[in-house]
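In this view, the complex is presented without one of its protein chains, the others remaining in place.
Here the chain labels run A, B and C in written order, and each chain numbers its own residues starting at 1.
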Amino acid sequence: MNVPKSTLVQMYRDMVTIRVYEETMAQVYLEGKQPVFNIAAGPVPGEMHLAAGQEPVAVGVCAHLRKDDAVVGTHRPHHFAIAKGVDLKKMTAEIFGKVTGLGRGKGGHMHLFDPEVHFSCSGIVGACIPQAAGMALAFKMRKEPRVAVAFFGEGAANQGAFHEGLNLAALWKLPVVFVVEDNGYAISVPKHKSTAIATNADRAAAYGIPGVYVGENDALAVYEAAGEAIARARRGEGPTLIEVKTYRYFGHFQGDPEVYRPKDEVARLREDDPIQKLKNHMLQSGLFTEAEIAGLEAEAKQRVEEAFAFARASAYPDPSEALMHVFVD
Amino acid sequence: MNVPKSTLVQMYRDMVTIRVYEETMAQVYLEGKQPVFNIAAGPVPGEMHLAAGQEPVAVGVCAHLRKDDAVVGTHRPHHFAIAKGVDLKKMTAEIFGKVTGLGRGKGGHMHLFDPEVHFSCSGIVGACIPQAAGMALAFKMRKEPRVAVAFFGEGAANQGAFHEGLNLAALWKLPVVFVVEDNGYAISVPKHKSTAIATNADRAAAYGIPGVYVGENDALAVYEAAGEAIARARRGEGPTLIEVKTYRYFGHFQGDPEVYRPKDEVARLREDDPIQKLKNHMLQSGLFTEAEIAGLEAEAKQRVEEAFAFARASAYPDPSEALMHVFVD
Amino acid sequence: MAVQTTRKLTMAKAIAEAIAQEMERDPRVFVMGEDIGVYGGIFSATDGLLEKFGPERVIDTPISETGFIGAALGAAAEGMRPIAEIMFIDFAGVCLDQIYNHIAKNTYFSAGNVNVPLVLMAAAGGGYNDAGQHSQCLWGLFAHLPGLKVVVPSTPYDAKGLMISAIRDNNPVLYIFHKGLMGLGWMTLIKDTTGPVPEEPYTIPLGKADVKREGTDVTVVSVAMGVYHALEAARELEKEGIQVEVLDLRTLVPLDREAIINSVKKTHRLLVVDEDYLSYGMTGEVAATVAEHALEYLDAPIKRLAVPDVPIPFSRPLEQFVLPDAPKIVAAVKELLNS
Partner (left out) sequence: MAVQTTRKLTMAKAIAEAIAQEMERDPRVFVMGEDIGVYGGIFSATDGLLEKFGPERVIDTPISETGFIGAALGAAAEGMRPIAEIMFIDFAGVCLDQIYNHIAKNTYFSAGNVNVPLVLMAAAGGGYNDAGQHSQCLWGLFAHLPGLKVVVPSTPYDAKGLMISAIRDNNPVLYIFHKGLMGLGWMTLIKDTTGPVPEEPYTIPLGKADVKREGTDVTVVSVAMGVYHALEAARELEKEGIQVEVLDLRTLVPLDREAIINSVKKTHRLLVVDEDYLSYGMTGEVAATVAEHALEYLDAPIKRLAVPDVPIPFSRPLEQFVLPDAPKIVAAVKELLNS
C-alpha cells in the first residue's frame, strides 16, 4: 500500500498527540483526587474515559476525511476528536469546564461539539449510529460529496440503535461508514459475554453491505480498510461496516479497579504498541529520519501542553450561564 | 414429511377457525360503522387488525407447542391466539370490551393475555421479541423443557428490539424461536422499502443461529421448519430465526383504503389459498374423507359462533372497574 | 384572536397545508416517518405531500424510530430542517433517548453552537377505544424534559400557525395533535370538525396561551381536546349564568404562566383539565404555578380533572369513565363554585 508521506505525518502526529493527550489527562485528572480518589474533586471532575492504545482506528479513518465530513463519536471521544481536527484548546477547556470551551463548559468530556470540523459525540452508547446516518442523509439530499462516520465500541454493536441505523443507511445507500472499535470490553464485560458472534463485521450481511474486519491494532491496516469504505461512500455506493481490533490501555474510566482483566494484560498489550509500529514503518520506508519523527513528537507534545495551559488559564463561566442556551433564538 | 393425522386435524381445524373468526370479525366490526365508517362506533370500536390469509404461520408453529410453552404475539394477534389455544369465548368477549373477557375489557384486541396457555401480545411493534427471550430465560433457569415463541411481522424485524432480543437469546442459548411473518407490508410500506436485504432469515447470521426461510404460505412447510426449530430449542441448543412468506387478505386494519397495493392483489392471492391447499393434501393423503373435513369445518364455525354469541351476551364492566387492577396486592 | 377568513379546514388539512407551504418556501424542510408517503400519514397530517414534493422529500421509513429520529437529528445538525412523524406519541418509548438526551440537549451542550431545527410530530389521545398503548397523551412527560418546545393545538387555525412557527423555530419542537380533533371522516369524536384557516402562511408565537372564551366566574385551563370539552361545558354553564373563562395553553413549553395567573386573578377559581395522566403532569404544573404566584387570589381550592392514573382502558364504558368530558367539567365547575 502506498501511503503518501503527508498522510504518514498526519497519522503519526495525531497518534502521538492522542497518546500524550490521554496520558496528560490521566495525570491532570488525578489532581485533587489524591490520596483519596473522589470523582467530584480536582480541575477535571466527573467521569473520564481515555483512549490511549486506541489511536489507530481514529487516525486511520480520519486520515481520509475532509474538514466538512462529519464524525460522531462516543463517551470515549478524545482520539476521534483529535484525529478529526477539533480545536484542541477549546476541547481541553471544555473538559475543564471553562468558558473558553467548545460548549462554554456545559458539555464536558462526553459532549464535545465542534461544528467547524463537524464533530460531535454522546455519552449514550450507540446513539451516534443513526445520527451519522442522518448527517449522511443530509449530504445525499443536497448532493454533496461528503461522508459521515460513526465510531463506537464493540459493546455498542448490541444496541438496537446499531441495527436501526445500519438498516436505514443500507436501505437508503447513505454515504456513511460505521466503525466498531473492538477493545475487547464494554466496561467489565468481555466481548464474548455480550456478543453472540465473534466478529461484528459479519453483521454487515444483515444489511447487505460490505463488512470488513481489521484484526490488528495498526494504523496502516485501518487506513487501508477505511480508504476503500470512504471512497465507496463518496461515490454514492452506500455504507460499510468496519470493525477494528484495538486495545484500551487504561481502565474503562479513570478509577476503574479493573478487577475483570488479568493484571498483566495491559503490559503485554503495550509491548505491541501501534505508535511504535507506525514509527518503525516510517523509518523503514526511508521517507523519514529519526530527527523528523522526533520533531513530530515534539510538535505534538507542545500542542498538548499549550492546550492544557490554555484550559487552566481560562476562566469558569459565570454561574448564571447555566440558564442560557437551552434554546437558541 | 410424515405429519400425524391428529396434527393435520388440529392444524386444519385451527386454520378454518381462524379464517371464520376473522371473516366474522370483519363483519361484526362494521356494525354501527355504516354507512359512514366511524372507528369509535359499533360493538367493536378501535383498531382492528385481521390475519385472514396468515393462518399457516400460526398453526404450523403452534402445532408443536404444549400448553405450557409460551407465545408472544403482535397487534395482529387472533391467529396466534387461536392456534395457541386461547379461550375463544373470553378472547372474543375481551375484543368486545366485556367483563367476561380475558382482561375484563381492559385490554381489547391488541392486548390479549391468557396465562392458562401462556399467551400474550402487544400493540408495540417488536416488543414481543425480548419478552419471549425472557420467558425462555425463566424456563432455562428452572431447567424446564419449555419453549417460548415470538411472532412478529417483517416490519418489526427493523426494530432495535429485534437485534437486542436475538443477540441475547443466541448469547444465552435460550429455548426460544423467533418467527417473522412476512406478509409483504408494514401498513403501507412494502418490505423492499423498509428492509435492506430480501430475507430476514439471513439476519440469523448476525447472531450465529440457524435462519430458515419458508417461501410458501403453506401450513405443512411451516410445520416442518418449526418442528426442527422447536425441537432444537427444547434440546437446549438455542434459538432459531424463521421467516415465512405469507399474505394478508384484509387491509392493515379494517378501514384501510389500501392505496398502496394493486386492487387485484388480494384476489390473486386468494387463488392460492393455504386452507384449500391443506385440504387438498389431506384428501390426497387418503387419511380423510370429505365428510370428515366438512365436520372439522362445521366444528370450527360453531366454535366461532358460540364465541361471538358469548361476547354479545356478556355485560360490560361497571365503569368504576376502570380504576381497578393498576396494581395487584 | 381575529381570524380573517371564511375558508374552513380540518386540523389535518391545516397541518398538511402548513407543512406544504414551508416545504415550498424552504428547500431544507423535509418529512419522514412511517406511512407518511403514499398513505399520507395515518392521521392525514402529511396528506398530499408525496404528490407535491416526491419521495426524496417525503420519506417513508422502516419501523425504526430510534433510527429515523436519530437520523432527523443528524440531518438537522447538518443544516436540514426535518419534520419527523412518530405515528402515535405512545410509541416514543422506543426512541426517547434520541429525543431527550440528544435532540433536546445538543444545543445546550454546545452552548448554542449546534442548532437542532426539527419538528417531531405525533398523534395523541383516546376516546375511540384503542386501548392503553394507542390512546395516551404523554405531553406532560415531554414537557418535564428541558430542551424541547411542546405544542398542543386545539383548533385548525392554531394548528396551522403553530406548525409554521414550529418549522421556522431553530429549536426542536414536539408537535402533538389530538386524533379526535383532526376532523377525520373515520373518527368523529367532535361535532365541529372544521374551523376557519387563512390560506396564506402565518405564525402563532410558541409560548402564548389563548383565551378561547372570556369569563369571570372560573378559569378552566386546558389543551387540545380538553379545550373543546371546556368550551362545551362553558356553553352549558352559561345557561345557568356561570361565566367560564377557557384558557388554551397551546404550548406546554414555553408555558405562558402569566396568562394563567392573569386569568385566575380575574376569576379567583381554577379548574385544570387534561387528557394526560393526572399525577406529575400538566395539571400539577398549572396548579403549582398559581399556588406560587396567585395564591391570595384564590377563593376556592384548585380543582384538577385528568385521567386518574390508570392506563387507558379499552372498553367503552371504562374509557369514558376515565376521560375528561363536558359533563365532568360542568360538575367540577359547580363544585368549585360551591366550595
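Keep in mind that, in the parts below, a residue touches a chain if its C-beta (ideal position, glycine included) is under 8 Å from a C-beta of that chain, and two chains touch if they have at least 3 such contacts.
Just so you know, these numbers come straight off a predicted model, no measurement behind them.
The chain not shown here makes contact, within the complete complex, with A, B, C.
Only one of A:53, A:73 or A:97 touches the chain withheld from this view, namely A:97. Interface note for the absent chain: among C:63, C:187 or C:302, the touching residue is C:302. Mapped onto chain A, the footprint of the missing chain covers residues 36-40, 45-47, 94, 97-98, 101, 103-111, 122-126, 155-156, 158-161, 186-189, 193-195, 255, 259-260, 316-323, 326. Residues 66, 90-101, 104-105, 108-109, 131-133, 140-141, 143-147, 252-253, 255, 276-277, 279-285, 287-288, 290-293, 295-296, 298, 300-304, 309-311, 313 are the ones on chain C that touch the missing chain. The set of chain B residues touching the chain not shown comprises 70, 72, 102-104, 106-107, 111, 113, 115, 118, 120, 122, 124, 127, 129-139, 141-142, 148, 160-161, 163-165, 167-168, 171, 324-329.
Assume only the chains that are shown with their structure count from here on.
If you average the Cα atoms of chain A and of chain C, the two centres end up 40 Å apart.
If you average the CA atoms of chain A and of chain B, the two centres end up 45 Å from each other. Computed from the mean C-alpha positions, the centre of chain B lies at a distance of 35 Å from the centre of chain C. Among the residues of chain B, those in touch with two or more other chains are 158-161, 193-195. Shared interface positions of chain C, defined as residues touching 2 or more other chains, are 61-62, 64, 66-67, 94.
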